[in-house]
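Here the complex is missing one protein chain, while the rest keep their positions.
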Amino acid sequence: MASLKDKLPAIDPRGFVLPLLLIVVWQAVTSSGWVDTRIIMPPSAVLSAGWKWLNSGLALESIGASLFRDASGFVLGAAAGITIGLLFGTSKLANNVFGPTFHTLKHISIFAWIPLLSAFFGRDDLAKIVFIAFATLYPVALATIEGVRSIAKSQYEVADVYGFTPRQALFRLILPAASPQIITGLHLGLIFAWLATMGAEFLLASTGEGLGMTVIRGRAAFRVDLIIFGMLIIGAFGMLLNELATRAESRLLHWRGHAR
Amino acid sequence: MSTIQSLDKPLVIEPLASLLPRISIPSLGNLPARFGRIGLGIIFPLLLLYLWQIATERVWLPPQLLPEPAFVWETLVDMVSSGELAGHLAVSLQRVLWSVLIGGSIGLAIGFAMGLSKTAKAYLYPSFSLFSQFPVIAWSPLMIIFFGIDEALKISTITVAVIVPFAVATYKGIENVPVKLREVGQIYQFSFAQTLWRIALPAALPAILGGVRQGAMQAWLALVFVELLASSEGLGYLLVYARNLMQLDVVMVCMATIGLVGLIFDFALGFIERHFSRWAPKGR
Partner (left out) sequence: MKKFVSLIATALIAVGLPLAAQAQENPKTIRIAFSSAGVGGKPAAASGLLATAHQRGILEKEFAKDGIKVEWTFFVGAGPATNEALALKKIDFATQGDLPLVVARANGLRTRILLTDSRFSRNYVVVPTASTIQTLEDLRGKKITVQKGTAGQLTLNRLLTQVGLKESDLKVIDMISDSQKAALSTGDVDAAIQSSTDLVVRGLVRRIYKIEDPKLQAPSQVWVAEEFEAKYPHIVQRFVTALLRESVWAVDEKNRDELFRLWSKTGNPYSDYKEDFKGWALRDRLNPLIDEYYTSSLNKSIAEVKQFRFVRRDVTADGWIEPKYQQAALKELKLEGFWDEFDADGKRKKPAGK
């Protein structure tokens, strides 16, 4: 058993030097009037604008709308990704027929799909969610393929000996054996989904609320304080999602370790 | 060790490695099987093309959503021969090149600092890992405020995207330099420069090249995003233009170009990476 100390790395105070320095410099240059405070807002202004926004009710709506898009897109994309991954991983024929196309299309940077997606799905939530699902699909599918391929031949032979039906093979052998990679893929997919959520809100301009939309409108209204605060919130949620995923990942893998 | 592991674990980057294709080098022994595979791989795209043709002939989808293949081909030929495509491509590539150079240098410096000096790591790592978790595109509105919407915006946004993979790869590469090699350095009483040049760099080279490849892919991703956001030239600009005028043929040509460049980046840098990894001192 790993000791507690291993799990909680000792906090090294030196790590705080840089962020603190940044805040001090930031405060100093703004309060000294060396810079145009319309462009570089003091930290206090950012905090107070953020506080106002958080209390306005609009914040909850924005965060809720973004998380909803993120979650819907992620779930759709993850489901599709795992399905495709299992198909390619288990069936040589499917892999040989569809694989090359799949692996070629992957090189089209995801944002380049936006104009095509908007032609097919408009610019509202549907288009955004499809885009997020799309961004999630690739990392999940690729990880799943890798996971399924890493299953040793001998394990399949064992399954053969026990006379597993394909269904049994899937649930008792393939999924459990490939789960570390799949979980890593899901983790990565979650990061991509959040990135895509922001990208969709920036690039698929529409009415409605969202964190990305708040920031982009903050830019249009020249609200630097709101932009910075919005960015911090976006980053914080990104980290939160990552952290949750990391914990879920280690817990799941831990559990799996016991189950074996 | 496990402390370092948990610190290292995370970033967006490590898992990113799994996004990159595994290019299997086919053995030359089973050529017929290989051709069979290639043949199978071509079936699906051909089928798609056929379906596309039928779909446009029978107007399953309105032409504004699905222009006919011949029309898209004509557009491609048109755009290539007029030099329009090449012009925009050149602009985009230039942006990526500069960003990779700038972001790469910064990333290398951060990676080397964190990898070689425990003190530097203690100062830098927490801020760096925080920084690396912000989606690059979330930075863009702030970048616009600071840098305007010109080249500075594009270069800075793409640069930010490049720094993280470079730094992580370099750092990890140096972390993984075999202890024996380090000991050799100590025995010979290498200076810092010598350690860097003779031990750290060669040993970490494959990892760094891996970082170059990831950095280039990240740069390409960020480029398309930032060009879509605001630009007056480049492939992303062409995409916006065509989208707003419902020229899906041009959109498709742009996407194909973007995909092709991504593919070439990946293969070329992957090739270099493999080439150098054979050289690297083994002995882990």
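Here the chain labels run A and B in written order, and each chain numbers its own residues starting at 1.
Here, a residue touches a chain if its C-beta (ideal position, glycine included) is under 8 Å from a C-beta of that chain, and two chains touch if they have at least 3 such contacts.
In this text, all values refer to a predicted model and were calculated from it rather than measured experimentally.
*Asks:* Can you say which of B:I155, B:V240 or B:L269 touches the chain missing from this structure?
*Replies:* Of the listed residues, the one touching the omitted chain is B:V240.
*Asks:* For the chain that's not shown, point to the residue among A:T30, A:T90 or A:S118 touching it.
*Replies:* Of these options, the touching residue for the absent chain is A:S118.
*Asks:* Considering the whole complex, which of A:I11, A:L93, A:A152 or A:A220 touches the chain not shown?
*Replies:* Reading the full complex, the residue touching the unseen chain is A:A220.
*Asks:* For subunit A, which residues lie in contact with the unshown chain of the complex?
*Replies:* Touching the chain left out of view, subunit A contributes residues 118-123, 204-208, 213, 216-217, 219-222.
*Asks:* Using the document's contact rule, name the residues of subunit B that touch the chain not shown here.
*Replies:* On the side of subunit B, residues 62-65, 144-145, 148-150, 230-233, 237, 240-241, 243-247 touch the unshown chain.
We adopt the following convention: only the chains that are shown with their structure count from here on.
*Asks:* If you average the CA atoms of subunit A and of subunit B, how many Å lie between those two points?
*Replies:* Measuring from centre to centre gives 18 Å for this pair.
*Asks:* Sort out for me which residues of subunit A touch subunit B in the complex.
*Replies:* Contact set of subunit A toward subunit B: 2, 5-7, 9-10, 12, 14-19, 39, 93, 96-101, 103-116, 118-120, 138-139, 142-143, 146, 181, 184-185, 187-188, 191, 194-195, 198-199, 202-203, 212, 215-216, 218-219, 224, 227-228, 230-231, 234-235, 238-239, 242, 246.
*Asks:* Using the touch definition up top, name the residues of subunit B that touch subunit A in the complex.
*Replies:* These residues of subunit B touch subunit A: 2-3, 6-7, 9-10, 12, 15-16, 18-19, 21-22, 37-38, 40-45, 48, 64-65, 119, 122-127, 130, 133-142, 144-146, 220-221, 223-225, 228-229, 235-236, 239-240, 242-243, 246, 248, 251-252, 254-256, 258-260, 262-263, 266.
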